[in-house]
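One protein chain is absent from this view; the other protein chains keep their places.
Entry: chain A
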Amino acid sequence: MFDIERWQEIFETLRKNKLRTFLTGLSVASGIFILVILLGFSKGIENGVTSQFQQDATNMITVWTGRTTKEYKGLNPGRYVQLKNDNFDMISQKYEDYIEYETSLYSIWGGTISYKGESGNYRIRGVMPDHQFIENADISVGRFVNQSDYNENKKVAVIGNKLKTDLFKDEDPIDKNISVFGMNFKVIGVFYDPGGEREENQAYIPISTAQKVFNAGDNIRNMLFTVKMSDNFDDAVALSQSISKGIEDQIKQIHTVAPDDTSAVRVYNTLENAKQIYSLIGIINAVFWFIGVFTLVAGIVGVGNIMLIIVKERTKEIGIRKALGALPMSIVGMILQEAVFVTMFAGLFGLIFGLASLEIFGPMVETFTDFIKYPQVDFNTALTSVFLLVFAGAIAGFIPAYRAAKIKPIIALRDE
């Protein structure tokens, strides 16, 4: 294939036909360029969204209950499934190795809280000490509910910042007594919440105390657990799912609930959401690939078309060359070598240009949105696309070139 005379002849032809060379090259280069950019951003979106969700992903499992909707083992539907302290303890023990933080909850929506002359209705939540970490509540002064508060059913409260300004104005609330349902509670801390005012419009007290003062016995309303994140996200999702399932099955069994009764016992895990985001990424990827593949197909058709036109345009020249004693194979070789050279050169140019653009403009785009990160292309994928295009161009060029080279010179010469 390497024949210096042949290459000289080809370079001369390319040089003398600058426009044709340029247009062929441009279409190939831009096709590859678009493909690279497309795949790069597809990857960038994948990276961005993934890291966004992995960053925020807390592996939290929430359990709450409602009324049964299905008859099961002779029990009528419409029963309220009441969670108890033992239920929580049992799950807590069973999954001890996996659980990071845990709390059971007992909340009252509208409880009257007053201090001196001021009073209002606030949400009062009985929680365990771990709740601080689960909710990401930010303690500004004082402390959160601790283990001894819980163990000894102390009448202590951690109040939200909104509640504090409502009742205390500028006064320091720590160690002051507020009245909750007519009982005295000592304020031990104030918290902020990234969730805003609505979240700060409540007070936390130990759940043991809540059960006492609200006459709830050992009833609880919800349970919250967080599961330790494993390094591999997929593993985390799988673990969290199997724990959720285990908890749900166990509670249903204890309370004699039909396994398929979805409204009586609900176990929700946040990673489930992430899973959906993942499938969304998959869809975005598929769409980009789809567009990419069609760009490539369009490129292939385009290159094929150009080759057809080039051969058609050169039919007379082929006739002349044959009349002068050219072998058909030398003509086919000439056209193909030319086509491969131009498409390869242009394809690689488009590839490098595309990669460079991603390198340069990628970081700029990253500053606009968190959802695009490291827009990159798998080099092999891009290179394969170039070769595919070159190969398609060669095939598309070969057929008409071969046909033109095979016909009698006089027929080629007659072509206008």
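Going forward, contacts are C-beta pairs under 8 Å (C-beta built on N, C-alpha and C of every residue); 3 or more make two chains touch, one makes a residue touch a chain; residues count from 1.
What we mean here is this: contacts and distances are computed from a predicted model.
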Chain excluded from display, named as in UniProt, from "ABC transporter ATP-binding protein", "FAD-dependent oxidoreductase", "M1 family metallopeptidase" or "Nitric oxide reductase subunit B": "ABC transporter ATP-binding protein"
Which of A:I320, A:I352, A:V365 or A:L388 contacts the chain that the document leaves out: A:I320
Selected residue (touches chain absent from view) among A:A258, A:V340, A:I399 or A:L413: A:L413
Touch residues of chain A, complete complex, unshown partner: 5, 8-9, 12-13, 16-17, 316-317, 319-328, 330, 406, 408-410, 413
